[in-house]
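Questions regarding the structure given below will be posed in turn.
Missing here is one protein chain; the remaining ones are kept as they sit in the complex.
Up next, chain A:
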Amino acid sequence: MRAERTQVLAGNVFAIGDAQGDMEPDPRTPTGLFAYDTRFLSHWVLTVDGHRLNALSRVDVAYFETRFLLVPGTASHYVDADVSVLRHRSIDDSFHERITVFNHSSRPAEYTIRIEVDTDFADTAEIARPARRAARISARTGEGELRLRYERDRFVRETVVTTTVPAQIDEHGLTFRVTVEPAGTWAADLHVDMVIRGAGGRDLRAGITAHQQRVRQAMQQDLADWLDRAPTLVAENSALGGAYRRCLVDLAALRYTPLAYAGRVPVAGLPWSMGLYGRDAMVACLQSLPYAPELTPATLRMLALGQGGRLDDDHDEEPGKIVSVFRYGESAAFGEEPTALYFGAADTTPLFVILLDEYERWSGDEDLVRELRHPARMALDWIGEYGDLLGDGYLRYQRRNLRNGTVNQCWKDSPNAITYADGREPAFPRATCELQGYAYDALRRGARLARQCWGDPAYADGLQARAAALRERFNRDFWLADREYYALAVEPDGTPVDALASNMGHLLWSGIVPPERAARVAEHLLGPQLWSGWGVRTLGAGQQRYNPVGTHLGSVWLWDTALIAAGLRRYGLDEAAGRLATGLFDVALRLDGRMPEVIAGYDRSVTKYPVQLPSGGYPQAWAAGSLLMTLTTVLGLDPCGENLLVDSALPPGLGRIELLDVPGRWGHSDAYGRDRARHPARIR
């Protein structure tokens, strides 16, 4: 049983502690205060008269604000406590804690309030792979402040703890000796600034008053506006409404402003991936287009800025390639990991074109399509030039950075994710099937953009022809006629890799599957090997490497299942799509709307409850987006010219759903659906 964790976050700044709000190192999970991929507090423990505190209650006011009500002593002794402590924590680009002590006795009381402070300035990349750290941290005390500092060449990180009330400050913390009147209170504000010296000349320190104002007013208002801009969901099942709101809030919490860009883009998720990951960000954008379209232009522009421009083996970079990850930690800064700007992903580049086109379909924003013409063309050209590693027309990957490059440069990026049914691993370069679907989709969408917005019909014709050729070739080479499903991948020599995996579901989303094969693919996706009852397993039961708790070897990723559900509806397989949607909604309802990134692949009838895996985090942008995408799927929302087409096919048990004020090129439009009978299209 894991100890309870509490967290506050704002973009890529976050703090994770225990149920009392204390933070102490834990080898199993990142705890402490983090910003820009660096741990600025590893130890933050509050005591009263030398006693640790116990939580009586906790209120998570907002994702960036938590209140703990605490009393000293252990659970069996605290009932008669005559002192209690309110710990009110908030975060934006700095961390703030207001400690209020209440004396409940009829006599003045003296207390020693102590906050222990320490840090290791670890890079989040190291926390995932713990190693002995030789960092030398210096501690300096000053007037009302404790300053912890780490220096490596000119790389400087500082944690500065300040207090509004006089304290005795030593190198390990702050002590307050106070007298509190009967029925009186005492309070102090502790403020923690995280300083990144030099990075952009941006000093992250902020005044205490400014922070409080930002959190209490600006951030509250920002969240209220964010929710207000999103469509209103009215669901007969009110828990679904709660889950919808929760997912919107999760996405709001994960927005951050990169150093090199002025707009807010989604980070992948807490705690392992609090940086901009191209794939995760673009998937979250695709999922949230009908709900929060504002994420997309910022994400596309930021990714265009970081687009590859030359050949670089260490960063697996090529001209036109869209970035896999941007990070700011020490290992990125010193090139120990190539993550300052790493390009090891074969799917991000087609996804960039797909997202640009899908955004235009919803928003009608042709200006952005024209603004991003050049990066989009570079991306389309990359698919045929650098992405086609053997010149045989398939999009493949093979890392050139053999030291610490990503082995599998597709969404199933764990090192052993791509195998044959009998467990053998194919040679490189590898062409997984879903990459071919994305490439096909990107070429077709690129052709549409070239015709409609770039005034380049000749280029469009070329893309169209490439797409058609890819489709034909793919359906010949990847289809396993004897088993009637698509191979997970093909080897360099064309041998199909025969594992039964969820990847083929993406092919439906991309539209590369001939209609007459779609039903067979659906039967496999919903068959006993792949379908868990909650979602589609990444790898089918019965495959040699199958493991229901293996990251990409049998567990269920919610975004994967949501994308497959969308694909099934695309092919008119509404009943199958409805079963997937029901599974995902049930996960959301069982977990109070908190969509985890990944759950175990155990059969639903065995566990009765979605089992979360520690390798996945919460919140995760593309997990939260999964619920949104599934709503889009069951309501059958689709831009059709200047209108929003609604063609609902709600699975049984969902009752009536109204989604009001869906933003798009039509202004705002409403969508309605009811379960059981399929309703005719409604166009507004």
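The criterion applied here is as follows: contacts are C-beta pairs under 8 Å (C-beta built on N, C-alpha and C of every residue); 3 or more make two chains touch, one makes a residue touch a chain; residues count from 1.
To be clear about the criterion, contacts and distances are computed from a predicted model.
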"Sterol-binding protein", "Monovalent cation/H+ antiporter subunit D family protein", "Amino acid ABC transporter permease" or "Acyl carrier protein" - which is the UniProt name of the missing chain: "Sterol-binding protein"
Of A:Gly142, A:Pro166, A:Pro182 or A:Gly335, the residue in touch with the unshown chain: A:Gly335
Given A:Leu305, A:Val606, A:Cys640 or A:Leu660, the one touching the chain that is not displayed: A:Leu305
Touching residue (missing chain; options A:Leu46, A:Val192, A:Met378 or A:Ala442): A:Met378
Residue, one of A:Trp226, A:Tyr261 or A:Tyr459, that touches the chain absent here: A:Tyr261
Chain A residues touching the omitted chain (full complex): 152-156, 197-201, 259-261, 304-306, 309-315, 317-320, 326, 328, 330, 332-335, 338, 340-341, 371-375, 378, 386-391, 396, 398, 400, 427-429, 492
